[in-house]
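Apart from one protein chain that is not included, each protein chain of the complex appears where it belongs.
So, subunit A:
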Amino acid sequence: MLSFNQDCWFVRKVVRWRALASIAWSVLLLPATTTLFVFLVRFSLFHPVEWISECFGLLMAASTIFSLILLCGVVLVIGFFNLEGYTVVPSIPCSRVALLAKVLHPRQCVHSLVHCTVGMMVMWCASVMAGGRYQALGSPCTRGESADAPEVCLNEYHVFLLLAGAFIGYSHSFLGVVQNMNYVSFQIIQQYKYLRCKGSLPWVLKCSAVQSLYAVRNYVALYFFFGHIPRAWISNSLNLPIDSSLHSLDSLTGLLDFSLLYHLWISGAFLLLTWYITVLLFRIYVTEAHRFPVQSTFAEDAEQCLPKVLSEKRTPIMKFLALQDLALLSQHSPPRRQEVFSLSQPGGHPHNWNAISKECLALLSDLTQRLVAHHDAVASNGRARPPSATSDTRTTSNSSVSSAVVSGTEDLPQTPRPSVLLKTPGSVFLKSSGRGISSPLTAPFTPDLDSPFSTPSLRHLAAQQVPQQGQWLGSVQSPHIIRRGPKLWSTSTDSQANGSALASPVPTPSSPPPEQKSSFMAQWLQNRKEQVKGFMAKRVLVVYLFNKLPEASSQALFADSQAHIWALEGLSHLVAASFSEDKYGVVQTTLPSILGCMLSLQEAVDRHFKLPHASSKPVKTSCSMGDSTYKTLRFALRAALKTSIYRITSTFGEHLNAVCISAEHQKRLQQFMEYRE
């Protein structure tokens, strides 16, 4: 869920209009879906002529028109929620408790409540259009013998449908969280909106029918057990007695009514269809490619140009569309590529290319750093190290993002790592994580690290890093924190215990006496902590809630990888095109850093895929509106990365031997040039 910066021109000028257009189209499609619904819900096999004439009469009736107006309002509300809630970077909960927190988030509660209400409204319209026994809340009582019988009784069929609407509304909202329905993915190919919509309509129809079937199953089971509660409550509060001569619906005989189930299913499908169409149209409109000018002649349009837009961090949708535009222009339009390679008029600097390549490289090296940090965290098995390892690599990433070659932990000796080593206060963790420099075993014995203050300062550092980085990757950062959640329920003791707990088991002859006292305390605390941990670990529920979901952390790392894929495609196509189109040789100056960046990312990705669960494929979800593209983004990134490197090597061939990159990278590049990767 993102809150938009109102000042961003893109949201004001493009996204809002797109959302409005999509809502307008879904309103215009309402009469069609309503007609379909009326014909299906009033279907009678044995009186076809009556059926058709009745349906046409009903479509003209005032009640139907009123229902349509109400449905328009519903679509407006749904469309508003789509616009407010959509995201291009899904947030992936790494444990069940995180998922639970997402579901119980106040914002989500409001979402669910509104959807319940709106679902009831749609079901009210559906019951009015279905007519017959569903028509109204009150119905004349059938009980005739007693004189004091009231005239009007509660119509349970109507209540049944209304409650079904609320239930389906809630389950839609709930499944939306679980399946990340607010995630908007981009198609692998470009298509015109009309054709794309036409192509997805059958799928949406099938989807709503299937989902409605599941919802009906769940709802009927729920009503069978708990149906009497809301019924009694409504009957009491509205002072409508329950007709005792009829079967109540929370019994087997009441629920095994085929026509009731059929009507319920059709109405549920109608409800979901109108909502799904709104979602579908919104996705199609929002992900439509937008063409950003590469350079502009007017100074006031400068912020709308591709180089400026790419470096924008606050509006992810704009950044994504800009990267998509970059990938498209690098593949398909030579005149726009020329603009990228062009030099500025006074001065002759390749500002466009510099800005674009710098931004793409920053994206890629950021991913490299993230992968290295994650790998280190996993390799150290989550023992007190991850926060420091994370923060340290973040520091390097931030300090050297603009510098050209940023490499992984071990591969390059000439990275600025040694200097960082000296500056960072918590060098213990850094050393232990940087295995190339000193072995992890010896690290805790070095005298400069026994100070118990290292951890708080590190934590402070980490806390600084997270908001700084998380401005547009906000949801990506969360897994690190959530993942550590289960280990942190004893954090109150950590600041003391952590630093010395590592040191205490080791005999440290050089440590002064007061240290030993604190180490005794720490020992005691550590024991308590272990006891609590052991106690909690035995409780099945706790384990169930706090256990990490497999491959979730991997998915979370690559959640925004669509941006990286486009950056890779754009860069590699531009570099390949520069072989023949770049007159001034502007690309050649950045070629070493591009190759270095790609090769270190390649190494980091390769290492990541060696982790358990990283290369396991997710289960295919059959028919749901939730988009599961993000689950396979890491595979797509790996393939795109290899293809990009191959594209550059196959274009430049032997000339690449003249590019100066480190020996390590030269070796890797040679593998690619021989087609051995």
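One rule holds in what follows: a residue touches a chain if its C-beta (ideal position, glycine included) is under 8 Å from a C-beta of that chain, and two chains touch if they have at least 3 such contacts; residues count from 1.
Basically, contacts and distances are computed from a predicted model.
You can't see one chain of this complex, but its UniProt record names it "Aladin seven-bladed propeller domain-containing protein", from the set "Transcription initiation factor TFIID subunit 8", "Aladin seven-bladed propeller domain-containing protein", "Kv channel-interacting protein 4" or "Trafficking protein particle complex subunit 2". When the whole complex is considered, the residue among A:L195, A:A299, A:L541 or A:A663 that touches the unshown chain is A:L195.
Residues of subunit A that touch the chain left out of the display are 187-192, 195, 199, 331-332, 569, 573, 617, 629, 632-633, 635-636, 638-640, 642-643, 646-647, 650, 675-677.
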